[in-house]
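With one protein chain held back, the other chains of the complex are shown just where they sit.
Note that the chains take the letters A and B in the order they are written out, and that residue 1 is the start of every chain.
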Amino acid sequence: MTDIIDRLAFYFSFTFVQYAIIVGVLIALCSSLLGVTLVLKRFSFIGDGLSHVAFGAIAIAAAFSLTNQFIVVLPVTIISAILLLRTGQNTNIKGDAALAMISVSALGIGYLILNVFSASANLAGDVCTALFGSISILTLSTTDVWLSIVLSVLVIAVFLLFYHKIFSVTFDEDFSTATGTRAKTYNFILAIVIAVIISLAINLVGALLISALVIFPALSAMRVFRSFKSVTICSVIFSMVCAALGIVISILAGTPVGSTIVAVDIVGFAIFSLIGFIVKRG
Amino acid sequence: MKKFLVIFIAVALLAGCGSQGGDTEERTPVDIDMTQMSVTMVSAQAAQLEFNPTAHLGQVVRIRGSHYTFYWEMFQANIHYIVLDLTVGCCGAAFEFILSDELIETVGYPPHGAIIEIVGTYKYYEVANETFHFFAVTEITVKE
Partner (left out) sequence: MPQLTCEKLTLGYEGKTVVSDLSFAVNAGEYLCIVGENGSGKSTLMKTILNLKTPISGKIVTDSGFATTEIGYMPQQTAAQKDFPASVREVVRSGCLNRVGLRPFFTRAEKQLAEDNMQKLGIDHLAKRCYRELSGGQQQRVLLARALCATRKILLLDEPAAGLDPNATAEMYEVIASLNKGGTTIIMISHDIEASVRYASHILHIGKGSSVFFGTKEDYVDRGGYGA
């Protein structure tokens, strides 16, 4: 046990590990906050679709040899999010198929662009990292860290300021609109926030695994807790702990960071489901 | 909270089983010992060395990898790389190294493809207006 602690202490002496934990936990916090709303509005697949669009944006940024991909990824993801979440209710089949089309096109064309235009020496590696986030969280610059901190603080502030309205719009959009809450505005704000989080989260877990960060904490919390407030708080703590654990385990065991975080999330979900099942019976 | 602690300890113990313990043999102290890190950390550290080299100039690093050498026509010299075998970063990493004069006399460069462990200082040289980073090696051990 002390061996592990020694090793961890050694690893934690590295700046890039400290950065990884800080940013990783912040990203996990923000994505789980939004996750509760997304899951309850039945928008989980939108998060998935948006992450594929973000991958496409990364491809375009790489094609233009941009060192800072964020400049392309963030605006593209925001615009897509606004377009997709415009309606607020996503029940018609046309909307569902349209999202699937956009999602898979971004993925396919993104890969095509990378293959044709990228000057990178290691294409497979770049693609793999963008999709699965193997070690990108461990290679952050100080600018990346500050950017993540600022954006996370903004996301948390928005959520706290508009908490009651977000609850109302999530629970019952019709009622909210009818009683004067501008649901469309809040959907708009939510869309932007989701896009920001996805752009950040690609660094942590890669485009294909972002959904896990959004969905698992919310679902796990809902297995056990019964008020929106407690579900949200639990979701946040769950997500932060799993992200931190995932990063720590991956650097100790030599596994890819993104997948390890997802694995920890899955285990956490299983545990919470079990707890929920026992509590309900008892 | 208790649940998380239990899980953490359980998983950490499992992870501990996989990783190596401390080495008992005498080793030259270095700033960064990449032979004592998990492959995730090695990938990350290699990426740092590659993309953020100025922060590491002058640091003494121990690396294990395989030796890759070829003759570069343009500079009419043999170039030597130590290639790291990385599975996690979705890519390999390679760093050029140059043996100290003393080592060239005593030991010489190992054969192409040998598994080696080097201790070197991170430096750079400039050729034709381009900067190349390399390790100035003071210790080399051939493992296989």
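Note that contacts are C-beta pairs under 8 Å (C-beta built on N, C-alpha and C of every residue); 3 or more make two chains touch, one makes a residue touch a chain.
Computed from a predicted structure; not experimentally measured.
Peer 1: From the touch rule at the top of the page, work out which displayed chains the omitted chain touches.
Peer 2: Counting the whole assembly, the omitted chain is in touch with A.
Peer 1: For a quick check of understanding: of A:168, A:211 or A:250, which residue touches the chain that isn't displayed?
Peer 2: Of all options in A:168, A:211 or A:250, contact with the hidden chain holds for A:168.
Peer 1: Write down which of A:145, A:231 or A:263 is the residue touching the left-out chain.
Peer 2: A:231
Peer 1: From the listed residues A:138, A:205, A:222 or A:249, report the one that touches the chain absent from this view.
Peer 2: Missing-chain contact among the listed residues: A:222.
Peer 1: Tell me where the left-out chain touches chain A, residue by residue.
Peer 2: Counting only chain A, the missing chain is touched by 40-42, 160-165, 167-168, 171-172, 174-181, 222, 225-229, 231.
What we mean here is this: only the chains that are shown with their structure count from here on.
Peer 1: Taking each chain's centre as the mean position of its Cα atoms, how many Å separate chain A from chain B?
Peer 2: 33
Peer 1: Would you tell me which residues of chain A are touching chain B in their complex?
Peer 2: Counting only chain A, the residues touching chain B are 1, 3-4, 6-7, 10-11, 14, 16-17, 20, 122, 124-129, 132, 134-135, 138-139, 141, 241, 245, 248-257, 264, 267-268, 271, 275.
Peer 1: Which chain B residues qualify as touching chain A in the complex?
Peer 2: 3-4, 7-8, 11-16, 18-19, 21-22, 36-41, 43-45, 47-48, 51-52, 88-92
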